[in-house]
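Every protein chain but one is kept in place in this view of the complex.
Every chain is named by a letter (A and B) in the order it is written, and numbering of its residues begins at 1.
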Amino acid sequence: MATFKREYLFNSLFLAITALSSFLVIALLLGIFLVLLKESLPAFQRFGFLGFILSSSWDPVKENFGGAIPLFGTLVTSFFALILAIPIALGIAIFITEVAPKSLREPIGMAIELLAAIPSIIYGMWGLFTLAPIQSKYIEPFLQKTLGSLPYFGKLFSGTPLGIDIFTASLILSIMIIPFTASVARDAFQLVPPVLKESAYGVGATKWEVIKDVVIPYCKLGILGGIGLSLGRALGETMAVAFVLGNLNQFPSSLFSATATVTVKLANEFTEADKDIHLASLFYLALLLFIMSFTILAIAKYFIQRTGTK
Amino acid sequence: MKKYLFIILSILLLISCKAKEEAPKVSGKTLNGAGATFPYPLYSAWASAYYKEKGIKINYQSIGSGGGIRQITERTVDFGATDMALKPEEVEEKRLLQFPTVIGGVVISFNLPELGDKRLVLDGETLCKIFLGEIKNWDDPKLKALNPGVNLPSKPITPVYRSDGSGTTAIFTHYLSDVCPKWAKEIGFGTSVNFKAGIGAKGNEGVANYVKRTPYSLGYLEYAYAVQNKIRAADLKNAKGKIVSPSVESFKEAAKTSQLDPAKHFYAWMTNAPGEGAWPITGATYILLAKEKAEVNKEVLKFFDWAFQAGDKTALELHYVPLPEEVKSKVREYWKNQGL
């Protein structure tokens, strides 16, 4: 009987320890939110909400800070990265599940996953030393000569091709985020009930038509979830972009402009903001980024859960 | 599972043993400093020699003058370094001590493949216009006027500035404010200003890196970085209208007319100095200490005292101007008056 009581105590103790550990996750989340809120309060009080996100000035001398440009830069680089990445990622998912010979499926899938495992600072190094010079010497001038002469659309390709710009940053980001959409899409495709596909083949559809009209519509939710994951990753990416974007506080006028994003601004200016309101403004940006990426990730994960994939 | 735990524990044990082994060799003392990238090559060289002689580590991280000011204000480092001297009121308000260590020049580095061996001449007004984005191309008439007989290409200029909080920026923009009323009105000077044109790079290191690799770029750089990385620097027209080249002599000439006064915590600017051969963008770099940390400050001052005595040769080799002897005695007196 004595041991029974002891066992009971140990059990309760263990339960408490594990429960506390799991609550730590919530504590962390709340903690981050609260700390960011507290530190950004001075900036919020001075500039307000709309005032901050709509103001494009970032002037430490006059102590006037506005988040419009970094927020815009974050959204623009992520947007272009998604445009480049999503079709590729879907194509890869289709290739792996439908086209590739069975023996190649695992290795190719694993290789694509490796793209996500490469640390972002390596992407940054490679981007700065290898990709940017190639961009500046060959790719960007080429694009300028060809696509740049189109009306309207060509405006996107104006400006001096230095290689340190939105185009390079978005390109690198797109490569990094391919695996997230690709693996979620892949899992979703594999969950399509074979019956649906068989019946389509049965009425004479080609493989592509099955994919286009049966598989993809069925997996809409999962694919959206995967896109959301990629977007969440792109929003928060720091090091890869810091090397090749330039931290220029100006609205970009073309794909070949340098600009700033929230993460790059934080990385460059955080330890160095010598005025309190400067640091508070940086925390304000961090808070906005946190809310943005949290919301997008939450929606994405919710979609993925709904489709039953992991 | 148990096997793995055992392996991990034994590795940890080995590492902690090795750590204990290393400890007696080192005197265990590290002083952490952070700030200006301007004197980083020099402080780094001094620290390396000091460690060899005394076994004390001076861990200096170059994060920009803005960073130096912030970190010492927050007391997260033992000393801060800045090329933008804090005004006496600010020094008092943040309860700091401030003194200069060495003098250097900010030069205009550029990458112009067509120039060959010829020199490039600029003046305050054209620099101002380049960084305002008003002069866009290398073959602009104003540049051509300053450089007759030089074949300037018709390519756009990429100005490079500091994306981090920088004392070098402060010195450079203070000079621009001196010579260019439009700059003074619209932009002003400071460690971080609202640049209108160009690309931002992190630290003097970043600017040097960028200018070195990007043709037709132009950036302001501390002299040692230009020399160490074999980057061309332009000559400037100074206050007297004379064209001067950057050198230890022209920096010395500019420093001669400055007023380094301990009563004002040595707050002074050396830009646009009136001397005949003075380099117009010269400045001193400073150390900031937290007033209340007497013990730590004593150790930091031991290092800089050593540097004042034994470090001049290294300073000259790296193209910095050591403080003149009178200033050094003023600084030592300042330390004594603060009880250190």
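Please note the rule applied: a residue touches a chain if its C-beta (ideal position, glycine included) is under 8 Å from a C-beta of that chain, and two chains touch if they have at least 3 such contacts.
Heads up, the rule we're going with is that contacts and distances are computed from a predicted model.
Look at the chain that isn't drawn here: its UniProt entry, checked against "Aspartyl/glutamyl-tRNA(Asn/Gln) amidotransferase subunit C", "Cytochrome ubiquinol oxidase subunit I", "Phosphate transport system permease protein PstA" or "Nucleoside ABC transporter membrane protein", names it "Phosphate transport system permease protein PstA". Across the whole complex, the hidden chain's contacts among the shown chains comprise A, B.
Residue A:Pro87 is the one among A:Gly48, A:Pro87 or A:Pro133 that touches the chain missing from this view.
Screening B:Thr76, B:Asn151 or B:Thr257 against the full complex identifies B:Thr76 as the residue touching the chain left out. Residues 1, 4, 12, 15, 19, 22-23, 30, 32, 34, 40-41, 44-45, 47-48, 51, 57, 59-61, 74-77, 201-203, 205-206, 208-209, 212, 225, 228-229, 231 of subunit B touch the missing chain (whole complex, contact as defined above). Panel shows subunit A; residues 7-8, 10-11, 14-15, 17-19, 21-26, 28-29, 31-32, 35-36, 38-39, 87-92, 94-96, 98-100, 108, 110-115, 117-126, 128-130, 175, 178, 182, 206-209, 211-212, 229, 232-233, 235-239, 242-243, 263, 266-267, 270-271, 282-283, 286, 289-290, 293-294, 297-298, 301, 305, 310 of it touch the chain omitted from the view.
Following the convention adopted for this analysis, only the chains that are shown with their structure count from here on.
Spacing of subunit A relative to subunit B, judged by their CA centroids, is 36 angstrom. Contact residues of subunit A toward subunit B in the complex are 57-62, 133, 160, 162, 164, 246-250, 258, 268-269, 271-274, 278-279. Subunit B contributes residues 34, 63-64, 66-67, 69-71, 73, 156, 158, 163-165, 187-196, 198-202, 213-214 to its touches with subunit A in the complex.
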